[in-house]
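Take this structure, written in structure tokens, and hold onto it; I'll ask about it next.
As you look at this complex, bear in mind that one protein chain is not there, while each of the others sits in place.
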Amino acid sequence: MNIHEYQAKEIFRKHGIPVPWGEVAETPEQAKKLAADFGKPVVVKAQVHAGGRGKAGGVKLAAGAEEAETAAGKILGMEIKGLTVRKVLVTEAMDIAAEIYVGVLMDRKLGGPLFMVSAAGGIDIEQVARETPEKIHKFAVDPLRGLRSFEARNLAFRVMPDADSAKAAAKIFPCLYQAFADSDASLAEINPLIVTKDGEVWAIDAKMNIDDNGLDRRPEIAALRDADAEAPEEGEARNSELSYVKLDGNVGCVVNGAGLAMATMDLIKHHGGDPANFLDIGGSSSPEKVTTAMRIIYADKNVKSILFNIFGGITRCDDVARGIVEAVKGSPPPIPIVVRLTGTNEEEGRKILGKTDLIPAATMDEAVQKAVELAETPGGTA
Amino acid sequence: MNIHEYQAKEIFRKHGIPVPWGEVAETPEQAKKLAADFGKPVVVKAQVHAGGRGKAGGVKLAAGAEEAETAAGKILGMEIKGLTVRKVLVTEAMDIAAEIYVGVLMDRKLGGPLFMVSAAGGIDIEQVARETPEKIHKFAVDPLRGLRSFEARNLAFRVMPDADSAKAAAKIFPCLYQAFADSDASLAEINPLIVTKDGEVWAIDAKMNIDDNGLDRRPEIAALRDADAEAPEEGEARNSELSYVKLDGNVGCVVNGAGLAMATMDLIKHHGGDPANFLDIGGSSSPEKVTTAMRIIYADKNVKSILFNIFGGITRCDDVARGIVEAVKGSPPPIPIVVRLTGTNEEEGRKILGKTDLIPAATMDEAVQKAVELAETPGGTA
Amino acid sequence: MSILIDGKTKVVVQGATGRDGSFHTKQMLDYGTDVVAGVTPGKAGERIHGVPVFNSVEDAVNETGADTSILFVPHRFAVDAVNEAAAAGISLVVCVSEGIPILDMARVMKDLKNNSATRMIGPNSPGLISPGKSKVGIIPGQIMDQGNVGVVSRSGTLTYEVAHHLSHAGFGQSTVIGIGGDPIIGTGFIDVLRLFEADPETELVVLIGEIGGTDEEEAARFIKEKMSKPVVAFIAGQTAPPGRRMGHAGAIVSGGKGTAKEKIEAFRDVNVEVADIPSRIVDLVKAKLS
Partner (left out) sequence: MSILIDGKTKVVVQGATGRDGSFHTKQMLDYGTDVVAGVTPGKAGERIHGVPVFNSVEDAVNETGADTSILFVPHRFAVDAVNEAAAAGISLVVCVSEGIPILDMARVMKDLKNNSATRMIGPNSPGLISPGKSKVGIIPGQIMDQGNVGVVSRSGTLTYEVAHHLSHAGFGQSTVIGIGGDPIIGTGFIDVLRLFEADPETELVVLIGEIGGTDEEEAARFIKEKMSKPVVAFIAGQTAPPGRRMGHAGAIVSGGKGTAKEKIEAFRDVNVEVADIPSRIVDLVKAKLS
């Protein structure tokens, strides 16, 4: 899950990282008032889950309240990488003498958190990583003990411009690691951490991505989710513990297991069709999950056929069959449904489906081919 | 440092350990009011830094307010192992179906915390350890990760009378470990942890000793010190970072280093004298520490001679000499002072002392013999 | 031969008395797995499908000599269960649970490394099966046949799909293992490839990868440098949009990294053939083994 800069900054602040004053505005008028009350030059920054805000015109300096209003007026409603900006952060404008990159992410290859610092701050770090990787200093944090003081110092002395700012930064790095760990983040970044002309050190930008698996035990973080930033069905799917990603095609899929679900999408494409979604009903599925899955897919008006591809392991075929029967109970399904059931309790599942209008298929290839055909035949049956 | 049962219970409570209601009284009237307000039978318990309170009559059951007043009247002012009882804890009386011992201590041999449980609860655990050690289950806690849930369960199932109370206890054990670790305790004990007839689990006694080295970073724990429980000079010494223990003899000693200080006491005894104190001025000594040390010893009216035994390593002999000169400045010392200085900056130290009335000695044996002699010669000089 | 588990493997089921634990204990017993113990705190003395239940893994190991454990516990208890198995001296622990926070897994892995000799498979793994010998996990046994193809996969059901085709075509399996769909897992592709390379029974390995991370790319390097046995592959997620997590916590293309295209190229660069659809893996296997 992504959170906004202003939310990440609040988390940083609670962990002792120096973050300049800032407040959120949803209208130009609010931005004006905030800037007026603050009384010093501000920066108005788009709050949106997309990188490259600066280049897209989503960050503007404002000398006073009027300018802040104008800037907010331009930014609010702007589209950045397909996402509409609905909030801006109005924050103190600071004198920058030096900019440093500081970040920590969960590194798959390493199997743990990787702390990174670079004197090349304030710019796209992925570009630095590609073009001048030697400018990034990396350190594998032991997740059992966190970032220790001396480790933070060793990193800080490599990138900060002088001893005083290094000592100040060395106090901030462990706070950033702690913010990362205490939030179950997969990424926490300060880009840039700046040194002012007076030698003060401040985090003037903040980015955090959260490990979805950690949200259960971090309700205060889960509450930061921006419902505007996702399709409503995705929220409903999540609440039912379904993995659902909306796509643009017309073949709806309900699959158990992420790998099989991806392979099903790939096979639809392979056979000339277009998947309408990724949908994994997961292991240990209950009939309720299946009915929710069908309701979500029915709600997608692009969908012309539905494909169930179930290979039972921990998911029992009878549970899935019961879910399908439950969902189509009373009225015939509005669109054709192809069902392929194999694995645990396969026989029981087939029996339950026996007396319905559903279209059976013996293999995944057959099921996909039928579903693709049906989606292309308006109102037709295979 | 020792803390009282009621203080340890407050720490336990904050760490999620179920502790029955209780309040402190300093007069029988207060005890009566507390019991009356509570409205159920209570136990009145002496709050004093001594074991064996029960046997000494310091714990009494009271069916109602009048009985609580009587009990408190008997206990307050009582002497237990030389210590006067100034406070009682008035706490809920509970039905006990089973009693368990639970404790964690810093084990020197192990080099870390040792968790201990025994079904033989409610009695003197040192006696159990001596007589039936097989009844105590011990577990070495990894101090880097604390007591883990499964470790707590494994211990709980060994000593609790049934599965439900074992599961309840298994939730309490990690809390006890955390209370221990978060307080820098050297010992944290629940004796007994009880199961009531209704199957509830409660900590009805509590004991904690705190590692003095941890007090600096635990001001809230340091604030629990009971000033009544120590000699006032010991408090003054501690505030000046001196290690001082008052004894009954007449030869005051000022030594640098704990081992040498103990050996000096032993040697005083060996030569027929009696040490008035243990006093270690420590390493890195400043002149101020020395003057404080002398003020503390002057305050002990039993002291008839003072012995400085300084072997300089990190302590510099010149610092000690300056401290002595500072302390005797203006007036001659009221009692004879024997000084032995050897080691780092020895020459400078001797020079500083050269023009004073102090009695020099070349060796520890000579110094001790002189000091013992002088203490036995009223008003005399060696 | 087979890898990791065989007919001598003695299994303890952690969480044996729960719904899934009970169901799969029965399934494993029916398959012939030597399930010697179940563990549910507070239920010592009971039996589940005839298997004795203990309060702790330690007790189970002491009483039954179990050497392998499988967890059917809710994900918030999974870390404690893995640690319990490791502390009790279990040598292989299979973690089926999905949804464990990644940082917890990073900690578990570091702790296992510091304090034990335990190997973990998973989390978010269907476990493994050595057909005809033992299965530890939730892989449906009836679709597997004993044979000489090793199968390793980040997926569960996609693995069943592939194994199903292999069995139908007469290619039995030495061991089929799902290493799990999370970003940080106990046993990776390279660990398993090394075991298959050393296993006399295994003649060929089918590797089933998916988008996200660079494990497949590293596996390709390992195959080139260290493997004498043939490997064929399939990669899921060619149509997955970037930046979106495809179910598995590990299945996400981020920062332009971890695409199916890169992985397929990495394999083809080292002469590992990659099937375009799952059912064609059988054709690749057939070509290599005949």
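For reference, chains read A, B and C in written order, and residue numbers begin at 1 within each chain.
Here, a residue touches a chain if its C-beta (ideal position, glycine included) is under 8 Å from a C-beta of that chain, and two chains touch if they have at least 3 such contacts.
Everything numeric in this text was worked out from a predicted model, so none of it was measured.
Note on the undisplayed chain: of the listed residues A:Lys40, A:Lys55 or A:Arg145, the one touching it is A:Arg145. From the options B:Ala63, B:Leu144 or B:Ala299, the residue with contact to the unseen chain in the full assembly is B:Leu144.
Within the entire complex, the positions of chain A that touch the omitted partner chain are 142, 145, 148-151, 153-154, 157, 163-164, 166-167, 170. Against the chain not displayed here, chain B makes contact via residues 106, 108-109, 111-113, 126, 142-144, 181, 184, 186, 211-214, 216-217, 243, 245, 247, 255-263, 265-270, 275, 278, 280, 282-284, 311-315, 342-344, 363-365.
Assume only the chains that are shown with their structure count from here on.
Inter-chain centre distance (chain B to chain C, centres taken as mean C-alpha positions): 55 Å. In chain C, the residues that reach two or more other chains under the touch definition are 111. Looking at chain A, residues 144 sit in touch with two or more other chains.
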